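Input: one structure, supplied below.
With one protein chain withheld, the remaining protein chains of the complex are depicted in position.
Read from first to last, the chains carry the letters A and B; within each, the first residue is number 1.
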Amino acid sequence: MAEVSLRKVVKLFDGGVQAVRGIDLDIADHEFVVLVGPSGCGKSTTLRMIAGLEEVSDGEIWIGGEMVNDIPPKDRDIAMVFQNYALYPHMTVFENMAFGLKLRHFPKDEIKRRVDRAAAILSIGELLERKPKALSGGQRQRVAMGRAIVRDPKVFLFDEPLSNLDAKLRVQMRTEIKKVHQAVKTTTIYVTHDQVEAMTLADRVVVMNHGVIEQVGPPNELYHHPATIFVAGFIGSPAMNFIPARLSNGAGALRIELGQGLSLPVPADRTARYAPHRNKKLLFGIRPEHLTETTRTDKQNLAPITVELDVIEPMGMETLVHFRIEGTPVCARVDPAAGAQAGQPMTLAAHMDQMHLIDADTGKVL
Amino acid sequence: MADGTAALAQTGAARSAAGPRRGGLHRMMRRQSTTAFLLCLPLLALVLGLMIFPAFYAGWLAMLNKSMERFVGLGNFTFLFRRETFWNVVWQSCIFAITAVFFKALIGFILAHLVHVLPAKGQRKWRGMLLVPWVMPLAIGTLAWWWLLDPSYSAFNWVIRAAGGENIAWLGDTFWARFSVILVNVWYGAPFFMIMYLAALKSVPEQLYEAAAIDGANAWQKLWHITLPMMRNIISITVLFSLIVTFANFDIVRILTNGGPRDTTHIFATYSFALGIGSGDIPLGAAVSLFMFPILGVFAIFILRGVRRRADAMG
Partner (left out) sequence: MNTTVAAAVSEPVSRAAPSRWRPSLSRSRKWALWGAYAGLILFAVFFLIPPYYMLVTSLKTSQQIAAIEGNPWALPWPPTVSNWLALFTDTQFPIFFRNSVIATICTVAISMAISILAAFSLSRMRFWGSATLATGVFLCYLIPETLLFIPLFQVVGFLGLMDSMWVMVLVFPTLSVPFCTWIMIGYFQSIPKELDEAALIDGASRLQLLLKIFIPVAMPGIIAATIFAFTVSWAGFLYPLAYIFSFDQMPLTVGIASTMIKADVFQWHMIMSAALLAALPPLVVYAFLMDYYIAGLTAGATKG
């Protein structure tokens, strides 16, 4: 087990495509870090560089206090779980898990001991004699993880391991992975494009976009305090609403003008923060869950806005309502009992403590 | 690429103090391409030494005199052009290849459909039985045909006589000899077409036929608008491939007629053999075989295009 450090890591592909543009990241021992971002953001390339499957174009990668840039994958003491599992189709489950140990000339009884232990952790003991072809998707996933566990490596690398599973199984395996990490405590780097996976699994989430890190932090911090418009929009589902806005001095207090005559008061504790940005093009960011029916009383700083609803989507435990402000589509989550009706006006409460103001030009959250 | 390596070299120089293993991974990659080349070396040696070199060497040989002591330029070629037999060979090679490939393709196509209609369980058996001619060594199969077409004991003539007809000199008469060599070639090659077309038929998604049926297409329309367009590529690849193989065929004519009667069934390969090995005029034989080269080259280019397009289409 070990810490992992990335220092100004760059990946240039043939043809000049810069997949990763100078990443700095420190991962502590035993930590579970998730790299998340849209496809093409460089997260998989970063993982593959840590694994040694891609050459590092510039910068350094350190694993357990050793610079590994020029160490081939087999000598880095890492284990990797692939998206399509990459199980050896001609070997049984046992042989699949034992292969890495066999190549490293472990004694037979030690191999057996380790495989049995991993099989117990993953509860695949009765599958050991089967071939991968005879396994279900979830079982293959477990075997792929077992293959990583038996090696007892310094670092686990997961490359979108749940993408090939159906939705139900994905949730189940997510819990499974968390359980395994709690049992073996190996430093883990996990790549996914699914922000829910990132939030639920990670100690810290690394949000990547266009080959750079947008923000690093614990899941809740990213949710409540996104640093950029990208993180704000990427984390959370349905995604945060962004409405073009302007700051104005109405009656001495700072107000946010959304157009259509909608104007919201800036909370007192933020006045000083926002005041310098009065003349900029801004975006008012608010999550659908922070645009609710007005009857809620548990929150402070509710500001009412009245809008005409376009579409309503009942989800059971809540109802999503869609409307437009100055042509910008906006979504809100209201109580099913609130009586939302398509084509009817409705007054919603904006939770101003949870809102964000974003500089439209730089994309920074103010 | 150039940028990448430059940057790499730079950092390599800047950080050479950081660790002695710097560049190890890069060196490993470079060593890998050397390994890759070495693994291909036996293949290269075989292809260059026993295929490419001889092909060019044939060009040189064709410009020597019979005893291979004197350079005669295009003398062998002009000599061939003046001989009627040679033009017969050109003519017969084309007739042989085109007719045989046409019937092979037709029969193969029909057979593939017939097998495809059968219930899935019976297909294997029939497919297995129908592929037997292709599995037998061609020289051996042709021996059997030779015996079947024997001048005095022909089993076919027995049938014809039993039906009240006259004996046919299968291999002694020019027409029937030409017919026979083509017949044997069709017998040998049609199964190959069947297998290729059957594989192609099975790759046409069933939904297309269902959609066509709902659109009101009848069997012919399905064949014309779905099956043929979907199989077009494989049909053309198979036909071109077979044209090459048939054009360059040797075993059948050599065993069945050895060019006779009166050199009327000779094709390039057998004529070249008769001149080059039979009469010991290596340069003249090489000159004859070289005539196949441009024709086969054109076919080969078309095949390559077809295979590439197919690979692209299949992603």
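To be clear about the criterion, a contact is a pair of C-beta atoms (placed from the backbone, for glycine too) under 8 Å apart; a residue touches a chain by one contact, two chains touch by 3 or more.
Owing to the predicted nature of the structure, the values given are computational and were not obtained by experimental measurement.
Only one residue from A:G22, A:P73, A:G138 or A:P336 touches the chain missing from this view: A:P73. Annotation: of B:I160, B:I226 or B:V245, B:V245 touches the absent chain (contact as defined above).
Those residues of chain A that touch the chain absent from the view are 51-53, 72-74, 78-80, 82-84, 86, 88-90, 99-100, 103-104, 147, 151. On the side of chain B, the interface with the absent chain consists of residues 32-37, 39-40, 42-44, 46-47, 50-55, 57-58, 61, 107, 110-111, 113-115, 117-118, 124, 126-133, 135-141, 143-145, 147-148, 150, 153, 155, 158-159, 187, 190-192, 195-196, 199, 203, 234, 237-238, 241, 244-245, 247-251, 254-255, 268-269, 272-273, 276-277, 282, 285-286, 289-290, 292-293, 296, 299-300, 303-304, 307-308, 310-311, 314, using the contact rule stated above.
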